[in-house]
Structures are given as C-alpha cells and as structure tokens.
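Please read the structure below before turning to the comments.
Up next, chain A:
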Amino acid sequence: MAKTKTIYEKSNGLSDAHLSYCPGCTHGIIHKLVAECLVELDVLDRTIGISSVGCSALNYDFFSCDMQQAAHGRAPAVATGIKRVKPDSIVFTYQGDGDLASIGIAEAIHAAHRGENVTIVFVNNAIYGMTGGQMAPTTLIGQKTTTSPDGREEAHSGLPLKISEMMATIPGATYIERVSVHNPKHVIKAKKALKKAFEIQKNKQGFTLIEFISTCPVNWGMKPKDAVDWAVDNMIPYYPLGVFKDKTNEEAN
Partner candidate 1 sequence: MLDEKLIVAGFGGQGVMLTGQLLSYCATNKDINTLWFPSYGPETRGGTANCSVTISDETVNSPVISKPDSLMIFNKPSLAKFMPKLKKDGNLVVNASLVKDLDFREDVNVYEIEANDIALKLGNLKAANMVMLGAYLAITKIFTNKEIVAVMKEKFTGEKAQFIDLNKQALEAGKKAVETSA
Partner candidate 2 sequence: MAKVLMKGNEAMALAAIKAGADAFYGYPITPQNELPEYMSKHMKEHGRVFLQSESEVAAINMIYGAAGAGARVITSSSSPGIALKQEGISYMAGAELPAVIVNVMRGGPGLGGIQPSQGDYKQITRGGGNGDYYLYSLAPESLQEAVDLIKESFDIADYFRNPVMIAVDGLIGQMMEPVDFELETPKWDLPKKTWATDGNQKGRDKNIINSLYLDPNDLEKHDLKLKKKYDEMKRDHQRYELINMDKADIAIVAFGSTARVCRTSIQLLEEEGINCGMIRPITIYPFPSKAFDEIPKSVKDLLVVEMNTGQMIDDVKIVNEGKLPIHFYGRSGGIVPEAEEIVEKVKEIMGGE
C-alpha cells in the first residue's frame, strides 16, 4: 500500500454539513479561520457562537460548538446575555453588514460600549446577499444594487459607513482590526488578527471586533476572480486594512 500523508485537514471546529455559500464567496474561508482559532486556542468545547440573519444564518449547523441563532441585528445582545451568565465561556457573533451595520448597529455599539468580553466576526461585502443584493450601509458610492439600481448616490443614501473606524472611537472597545482574505498572505494575516481577538477574550480583556472585507460575486454580478479584484481595487482603498484600536498595546506602553 502506498504511503499517504495528510497535508490538509478540515478543522474540528467545523461540522460535516455542506456550506450554503455560492462559489467564490469568502464566507467559507472566514468560517475556516474561526474554527481553526477556536481549536488552536483549545476553547472549542466552551464556545457558544451566535448566528445572525443573512447568508450566514444557517451557520449554527456549520460550526461544531454550541450555537444560538439570533434575530436580525440582535446577536451582540444575545452574546451579552450569554456571556454575563457564563463568563468563562467563549462567545462570538458572526454578522454581515446588513445585520451589524444597519439593523443591529445599536446592539453592536453598546456591546462595545459596555466592553462586553465577546468577539464579533463582522463580514463586510457591501451588499445584502441573502435577500438578493440590496444596498447595505457599506455599499460603495456608485455601486449598483437592486435598491440602488443607478449606483449608490451620496446625496440620497449618504457615504458608506466605516464600522471599524467608528467602533474604534468607542472607549469600551479593546481591539478592532480590519482584514481581508483575498489572497493567502492576507488569509494568514486575518487569522492572526482573529486569533488575537479570541485570545483577548480568553484573557478577559474585553470587546473585540474583526472586520473582514468579503465578496459577493453573484450579487455583485462578477466572476469570483473579478469580485476579488474588485474588492482589492474598490473596497480596500475605502476600507483600509489595519488595526484601529488595541487597548492591550496601549496598556503595555
């Protein structure tokens, strides 16, 4: 028998359920990173994840830890409720830009404001995917969606909301970073950021949010490769990558 060598394995943090994401969507990569971080930090069996409403609504089936499904926008409140009664658990929410930046902005801000010791995985693809491509608060100027058919106009809908920058202004927040997963180098960087966030939570150092620049080839009307290029060329210039707040660093200085 020929010798086989395992060079890649699916993380234990993911179940065997089929992911319900379109080809080229980066949700899959982000799921993998969340799962790997939880396993590597050895916290999977005390983690409670919160699914939101959006394309990731069914991810309570995908992660292999305990999961709660929350109402649209309310995941940070649900996370707060859990974390306060189970302070030793690891709690994360997984939210898209419609869920977090629009209907759930109050819950997100106040979870940060209270310094809740939870981690928000925020996936920003500048559009509502689940409902078929409507405009989000993070939709770029000029970007066409089903509810901005002529492209988003500032005079009508304002300028796209920069969540990481905004959350970084909240005194209670501990760590805010924006990352991208458009190439392997950035995937590795993104994982580092996410792992740091979960470590901060593990050390009970407070609120963390990692914003992922993501793509939606189907609703953007692009091939997966073009969507990645579009994100790099259009989203990253407006939504620059980097650490926007790191209290752990400030404290060290």
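A quick word on the picks: all candidates are chains of the complex that A comes from, given by their letters.
One rule holds for everything that comes next: a residue touches a chain if its C-beta (ideal position, glycine included) is under 8 Å from a C-beta of that chain, and two chains touch if they have at least 3 such contacts; residues count from 1.
Note that the structure is predicted; figures quoted are calculated from it, not measured.
Only one entry among 1 or 2 touches chain A in this complex, and that entry is 2.
Chain A makes touch with candidate 2 in their complex at residues 15, 44-48, 50-51, 57-58, 60-61, 64-71, 74, 77-86, 88-91, 106-107, 109-110, 113-114.
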